[in-house]
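As you look at this complex, bear in mind that one protein chain is not there, while each of the others sits in place.
Think of it as A, B and C in the order they're written, each chain with its own count starting at 1.
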Amino acid sequence: MNYAISKEPINVQEVIDKVVQREAGAITTFIGTVRELTHGKKTLYLIYEAYEPMAVKKLEQIGNEIKERWHGAEVAITHRVGKLDITDVAVVIAVSTPHRADAYEANRYAIERIKEIVPIWKKEHWEDGQEWIGNQLETVAYPKGKPEESDLHE
Amino acid sequence: MNYAISKEPINVQEVIDKVVQREAGAITTFIGTVRELTHGKKTLYLIYEAYEPMAVKKLEQIGNEIKERWHGAEVAITHRVGKLDITDVAVVIAVSTPHRADAYEANRYAIERIKEIVPIWKKEHWEDGQEWIGNQLETVAYPKGKPEESDLHE
Amino acid sequence: MNKVLFFAHLRDAVGEEFITIDASGRTVADLKQMVLEKYTSVNLENVMTAINEEFASDDDMIHEGSEIAFIPPVSGG
Partner (left out) sequence: MNKVLFFAHLRDAVGEEFITIDASGRTVADLKQMVLEKYTSVNLENVMTAINEEFASDDDMIHEGSEIAFIPPVSGG
């Protein structure tokens, strides 16, 4: 399956292998890794939790949205859950397309959509506490009935 | 070394490993693969040739340009030479940055620059002939004293 | 009966991964009210709802056997 939630470390090459095609001249991957510093605060580790069956469905929906928008695209996405240390891989998105511009754009689209609609949450653990990320964003609202993109990675 | 020309198949994970850093939240990779069809013509295989020491220097120059433009970026690029079959990997570009938008933009910059300034050439082999790509572009000129981007991958 | 799932900060507040409750014939808004009355420390502001793994609106009807999930703002990726 091209869309998966994984309790084990993600093998990047395995995700890439799912999108290899003779018609593709370009494969892009996005690898989300656990960063030590966010807004100057030192992260010790993260816990990712998912509503797994719905998360897989939503990853597949994103893949289908991409195939509709970018001709000839193939998509594979694996998201990790559980405890992740600094530099561990949280998500791998692989997109192959005949032409390279599409591979970048479609891949970028995938990560933005993941941050909007895929039911996965991370709890940051710092030296002085812990918090589920997303819930402290008091400015967040769902005017369109969907989660807005968190800007915490930006 | 983060910039290399390789006669052997490229190990994507090895290129990625070169840019892993605790400050990075995002790693993008671009994997250029040999596509079967270009403008409707069926490629059998390609030969890549490089002016190797200069190519490595130019890859390093591109990496340095990226580090100047995108704060905190790490870059690694490996380009294959020799005979490549359909779906074989010709080039792997890995870029890590603290924030994901930069990782996409800097990676895209790298592939565009490779197509401008890195002395590597490919010879396409079809059923009915072969040709060094780049030389048949009669519209190509170097008004700025540099090769213009070939649009053959686009 | 309906299985109602909680995630992230909601799970911490409720103290359960899920509860079983009869919400059939009621709307999502009704169910939210029931949960808020039962768990006074729960905050459902900005929380989305899914019925059978699809996003639903406050006025969507809940049917017998449907699985409900409360979805706080997501933070994957």
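Here is the rule we use: a residue touches a chain if its C-beta (ideal position, glycine included) is under 8 Å from a C-beta of that chain, and two chains touch if they have at least 3 such contacts.
Every value quoted in this text rests on a predicted model; they were computed, and no experiment measured them.
Here is the thing to keep in mind: the chain we left out touches B in the whole complex. On the side of chain B, the interface with the absent chain consists of residues 32, 48-51, 53-55, 57, 79, 90-91, 111, 114-123, 132-135, 137, 140-142, 145-148, 150, 152-153, using the contact rule stated above.
In this text, only the chains that are shown with their structure count from here on.
Mean C-alpha position of chain A lies 24 Å from that of chain C. In chain A, 32, 111, 153 are the positions where the chain touches two or more neighbouring chains simultaneously. Chain C has no residue in contact with two or more other chains.
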